[in-house]
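A single protein chain has been omitted; all remaining protein chains appear in their positions.
We call the chains A and B, going by the order they appear; numbering starts again at 1 in every chain.
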Amino acid sequence: MSLFTFVKTEFRNLFSKPATRPYPQQPKQFMERTRGHIENDIDLCILCGLCARKCPTGAITVNRAEKTWTIRRFSCVQCGSCVEGCPKKCLSMHQSYTQPGPEKTSETLRKPQPPAAPAAAGKSVS
Amino acid sequence: MSTRSVVPFGPHHPVLPEPIHLDLVLEDEKVVDVVPSIGFIHRGLEKLVEKKDFNEFVYIAERMCGICSFMHGMSYCEAVEHIMGVELPPRAKYLRTIWSELSRMHSHLLWLGLLADAFGFESLFMQSWRIREKILDMFEASTGGRLIFSVNKIGGQRKDMDNAMLHGFVETLGGIETELREIASTFLGNSAVNSRLQGVGRMTKEQAQLYGVAGPFLRASGVARDTRELGYDAYGDLDFEPITADAGDCYARTQVRIRELFQSIDLIRQAVAKIPEGGVAVPVRGFPKGEYMMRVEQPRGEAIYYVKANGTKFLDRFRVRTPTFANVPAMIELMKGCQLTEIPMLVLTIDPCVSCIER
Partner (left out) sequence: MAESSSDDSMNLVEIRPESLLNQVTELKARGYRLVQICSTTLKDRYELTYSFSVKYDLLNLRFTVAEGQKVESISPIYPSAYFYENEIHDLFGVPIEFMTVDFRGGLYRTAVKAPYRLKSEEDQEGGGPK
């Protein structure tokens, strides 16, 4: 039983650098597998809606008529079910977290219209 | 002639990690009765089985509590897997064991920090949590999240840890073990700390068995019961003995939890040495029908998960009896007759996880 069991640790902490990082001046180094937020490569997306069905919180909405894919960033819990279920692999999990903000944001991606095809000349189907 | 007064403790209190309300009936600084009142974190998660299909419910089960999160998700999956008759690949069982033991370590370190904070030793609190940060970094490197892992699914695991990662973890644990010995010597050897812990909240073996308590709270009174001995997951292949102490007071419970930390490091080393190769998940089709009670050893004690399924995609019932729920009546008994200044120590000594009591 003694009173000075912690002194060695205290001295070591006094003369070594801090265990904490001066955030936000020094940003956080994320690890490879960190689940931060979802990105969608809209060019590859076929708007099948599987991600919206698999999402446990209902954060993703797919509108085939308007060709949009919307995610409510603050409802997403970064579980990764959409990424696993996507048939075209256009969804991916990225490392940085959604920035805090004063209101719950949502992001809408619109699928670009394909360029008008030139008038087809040649064979006609009978 | 002593007068009785009622002092409300909580729901906001510097010592409480989560809100719980206790009305303390005092006679001049001595507590004679305690009236609890809960419901501040009641989210009705058990009723959500009617709305979320059983595959999605994993995400809700693991969000019942931040500290015990992995085991809640894992036990829910195991209960449904038992009902459906799914046989897990052995590597998945070992991965679950390794993550469970890491969860146990992070939970005990969290509790040690809160205990040190409760009696005012802030530096020891920071030191315990500094060690815990290394374990949280291990979780982030392997699962992607620090507290909520989302790595369990019905049929196995969603991510794998390859052998290089596992051996890296074992090396980090070696460094953690050295640091743990230093803070353990302060918790168990420092006379100022001991004067706050020894003799406080003594519970005899008979009382512990009468009130049906669980976990380190029970084992510190001399009863050697540890649900891991049932042999679920990979525990059947690992060697360990339940850790007990005899004194039954706060000091004995601290001893038991610190020894369990070292035991967890040993269990992880054994598991990494024995882990087989193979897949980590099997495909699962169909709907569950039947009922099952899964028992696991959470860091706080024995938890029971009751799942009742009726053959559709929604479950009938999911009920969790968490160890803190079983320990609260005993805690209230311990409080009767103690001094007002000992109340924070007694509340923390059962390692309360109020989110688990109320779900």
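Keep in mind that, in the parts below, a contact is a pair of C-beta atoms (placed from the backbone, for glycine too) under 8 Å apart; a residue touches a chain by one contact, two chains touch by 3 or more.
Not measured: the values here are computed from a predicted model.
Although it is not drawn here, the omitted chain touches the following shown chains in the complete assembly: B. In the complete assembly, the contact with the undisplayed chain comes from B:Ile304, out of B:Met64, B:Leu102, B:Ala252 or B:Ile304. Checked against the hidden chain, the listed residues B:Gly199, B:Gly236, B:Gly278 or B:Gly311 yield one contact partner: B:Gly236.
Contact between chain B and the absent chain runs through residues 35-40, 42, 44, 46-47, 51, 82-83, 85, 209-212, 225, 227, 229-232, 236, 290-293, 295, 302, 304, 306, 308, 316-317, 319, 321, 325-326, 328-330, 333, 358.
Basically, only the chains that are shown with their structure count from here on.
Look at where the CA atoms of chain A average out and do the same for chain B: the two points lie 30 Å apart. Within the complex formed with chain B, the chain A residues making contact are 1-3, 5-6, 8-10, 13, 19, 31-35, 56, 77-81, 84, 93.
On chain B, the positions that touch chain A within their shared complex are 52, 56, 59-60, 123-124, 127, 130, 133, 137, 140-145, 148, 150, 158-159, 182-183, 185-186, 189-192, 194.
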